[in-house]
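Dumping the structure here so I can ask a few things about it.
Yeah, one chain of the complex is gone here, protein chain that is, but the others are all in their spots.
The first chain written gets the first letter, and so on, giving A and B; residue counts start at 1 in each chain.
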Amino acid sequence: MSLLKFVARRALTFIPTIIGVMLITYVIAYLIPTDPVRAWVGGEKLLNPEALEQVRAKYKFDAPWYEQFSFLITQLFTGQLEDPVRLKLVVQELGLRFPITVELAIFGFVFIVIIGIPLGIIAALKKDTPVDFFVRFFALFGSSMPSFVLYYFLILALFVYTHTTYLAGVPLPSEACRATLASMPSRIPVLGHLAYYLGAVPMFGGAFCGEWDVIVETVKRFYLPGLALGLLSGGFIARLVRNSLLDALSSEYILFAKARGLPKWWVWRHALKNALVPVVTILGLQFGGLLCGAIIAETVFNIPGMGRYIYESIMRLNFPAIIAGTFIFAFVYVTVNFVVDILYALIDPRIRY
Amino acid sequence: MGMSLDEKTVLKVKDLDVRFYTYAGVVHAVSKVSFDVYEKEVVSLVGETGCGKTVTTRAITRLIESPGRIVGGSALFRRRNGEVIDLLKIPDEELRKIRGNEIAYVFQDPSSALDPLYTIGYHIIETIKAHRPVDKKTMKEEAVKLLKQVLIPHAELRVKNYPHELSGGMRQRAVIATAIANKPRLLIADEPTTNLDVTVQAQILELLKDLQKQYGMSIILITHNLGVVAETSDRVYVMYAGKVVEHSNVFELFERPLHPYTQMLLKAVPNPLKKIERLESIPGTVPSLINPPPGCRFAPRCPLAKDVCKEKEPPIIEVEPGHHVACWLYARR
Partner (left out) sequence: MSETIYNLLAKAIDLYVKIRVKFDPEWDIKNSSRIREWKLMAYAFSRSPIGIVGGFLVLITAITAIIGPSIAWQGYWEYKVVENPDLWLKPPCLPPSCSGGPLLGTDEWGRDVLAMIFYGVRISFVISLLIVLIGAPLGILLGLIAGYKGGVVDEVIMRITDMFVAFPGLVLAIAFATVLPQRIRGFLEANTQIRDFLLWLFGLRPQEYGQLAALLSVLLALVIVWWPIYARTVRGTVLSVREQVFIEAARSIGLSTWRILIRHILPNVLSPIIVMMTFDLATAALLSASLSFLGLGPQDPVPELGFMISKAGQYFPERSWHIVVFDGTVLLLIAFGWNLLGDSLRDVLDPRTRRAIEVRAKAKKKKR
């Protein structure tokens, strides 16, 4: 019962946070320099005064800033905002690119967990041995390494060994499969919608239709950036797990568990569960951060996701796209934080008050 | 080997030695401590903080962790089935079966003894399940019964509560319920009321005494509070700096304390019925247990110390039947 109350209360702070995010986007939009339109319409040479005026009017550049902003926002929310450079609807791009970024984030997350948690547990068990020092070093190293440098290093290593450099594109499920997924919402009510949204992520879509080669190709494509992301943050998580586990192991309830004659594995379960509680929160935040760190990874690894969308928009001074993209990232981040808080309340009964 | 035990003896600890190997040096936390616990009695271990009482009781079931190590001694225990074993020597798995089953613990801080992520019902059921495989329904019923026995109101609802949802007193009752779940022969309570309000203290002590009578358990009670000792115990062991300095039945101890330390302890507790000029305190501090000096450990603070006290450790002498002291005042050379 109190869990529901907690969710309700937390949901109440969600709205003001989104409003806050909008306000900041507002401020950013206010600062947009005058006349980026030239860059959009193709530079000085191709300057066609009429085209210029049309675009200006369309994006309300001659109107006062609050009109500009409300225009941008309403367009964004009604899904009509059009990208002036790519000449496509932002929503369309979002629908295509966002699932790919999610795929990348999933791979990164999996690697962080696979690298971080076991290392952390080992470091806790072998406290003050070389393994422990290595984990400490690994954590410091990971947080000192510039992400793009590591990506290039890894690509370099890959090149030296196999002479394959850039893999192009992202494996997608077949047309037939995508059509099936699109029809799911109309065939089965609730589960159908779920299948449709999950299936938007190419990996899951392929699994849904049984097209395993999509998954194989996806792994081949994404394991390197995933590994890189794992190496960057894995050390930090390992250290967190180590400290958390050591704290848990030295606490009174573990002593009491031993004093009650519980089998070793049961005692461990108590320690692990308590140790993982703070780790889960941090991991959740990491996932949110992965969605943003994707910006650099997608640029280096040539992955057509939301991050790359923002990067390309920056290059072209494509402000509507930048504002839209920024807002979407922020929105996702706030949502992830919200979900993490709920998850935390699920695991730890103490914070439901 | 001497693995025989008097019929009435539940636990016989002899020459227990526990050391902690730290960076600062080797701490002789417990040095050649011996004590007995008989059936259906309450024994108190009294002493200042750091005198080794907690370490002693934890050492009995080998709950000592690195950097601590049990260096010597024996702990003979008579199990329910009559078998006599040395707790310090039996294999780990056998020891595990005794913990929580025949020997149970109650710790000082009830808030931290319970895992905050699990309900108190879970703790009890877990303890039962570890030693007696019965079906779920029976275990749940037993859990509720136990909570009722420790006088927790609305036990059927409380069994699903998490530790943070209970007050300190109730938490300690829940811990006690967990401890007695398997009807242990010996209950070791380490300062069970120190962290609680005074009124709750009295209730918990009453509870322990009642349970002791009901279950026919023996209790080892650790405390630094002489009032608690007077209320609850049959016999008392006084410890100082890792050694037992005096032990006798509770009446003897209060009426005729023999060891200077015990005498000063008793004087330090003000009697509300008498007019007091000054509060007495024992001058000096507890000695460092790293490389303890030869001789009696209380000598530096003892007003009656003689030369021999600083040179040789006094042996334990039975001055009167049942009343033992380790002091050169009573021992012949």
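Just so it is clear, a contact is a pair of C-beta atoms (placed from the backbone, for glycine too) under 8 Å apart; a residue touches a chain by one contact, two chains touch by 3 or more.
For clarity, every value in this text was computed on a predicted model and none was experimentally measured.
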Residue touching the undisplayed chain, where the options are A:A11, A:V149 or A:V216: A:V149
Chain B residues that touch the omitted chain in the full complex: 23-25
Touching residues on chain A - with respect to the absent chain: 16-17, 20-21, 23-25, 28-29, 31-34, 136, 140-141, 143-149, 152-153, 155-156, 159, 165, 288-289, 291-293, 295-296, 299-300, 310-311, 314-315, 317, 319, 322-323, 326, 329-330, 333-334, 337
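We adopt the following convention: only the chains that are shown with their structure count from here on.
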For the chain B and chain A complex, residues of the former touching the latter: 61, 63, 96-101, 104-105, 107, 109, 112-118, 126-127, 130-131, 162, 164, 175, 178-179
For the chain A and chain B complex, residues of the former touching the latter: 251-253, 255-263, 266, 270, 273-274, 277, 347-350
